[in-house]
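Would you mind keeping the following structure in view while I ask a few things?
Of the protein chains in this complex, one is absent; all others appear in place.
This part shows chain A:
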């Protein structure tokens, strides 16, 4: 579904990704773990075309999107929950969701909205509340809900557990597991390696802009190197 082939990405003169190859197959949950500054966000943003890869190819459902503008990529059945949530804090919960379905018809929006409220009953309760006044966990739910509004085939999540309480993190991961059952392909980026790998079919380990390891989620969890570096020994 999504393939990155030997992708290099630069910020000005500095190379942040040194030839990364990743594949996410249809229906999978793939987790990418790595330390702070490894280039995880950069990798995701390269998929979105902001910044664009300086060499290599990004292929989405057989289509080369390496040079496509961000707006066009993001209308191709792919949605992202960006790092730090980035909800529209001045808008209400409902308005946030409607922004997520910006390019859909009114009928479609209503249907996806109901669906999101089923997944996150909390959001329904807060429908008319301004998003910025909600707790971190609720905001993260909103960010995921907003991404789901465009009815994507694939969803990309950038550190959804960042700064959340353990109980909320558990909830979020349950929802992510649920998304797969609905047939949505999930590409998950996390520093929270344990839960991310537990959930994943396959995983990648990114270190300073390079893929160090790739294997099934189970195997990576059992890998002593991974345990030492990312699971606290």
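Assume a residue touches a chain if its C-beta (ideal position, glycine included) is under 8 Å from a C-beta of that chain, and two chains touch if they have at least 3 such contacts; residues count from 1.
In the analysis below, contacts and distances are computed from a predicted model.
The protein name that UniProt records for the chain not on display, among "Fe-S cluster assembly protein SufD", "Hydantoinase B/oxoprolinase", "High-affinity branched-chain amino acid ABC transporter permease LivM" or "Cytochrome c oxidase subunit 3", is "High-affinity branched-chain amino acid ABC transporter permease LivM". Checked against the hidden chain, the listed residues A:35, A:99, A:119 or A:162 yield one contact partner: A:99. One of A:7, A:24 or A:74 touches the chain omitted from the figure, and that residue is A:74. In the full complex, chain A makes contact with the omitted chain through residues 48, 50, 69-72, 74-75, 79-80, 82, 86-91, 95, 98-100, 102-103, 128, 130, 132-133, 146, 150.
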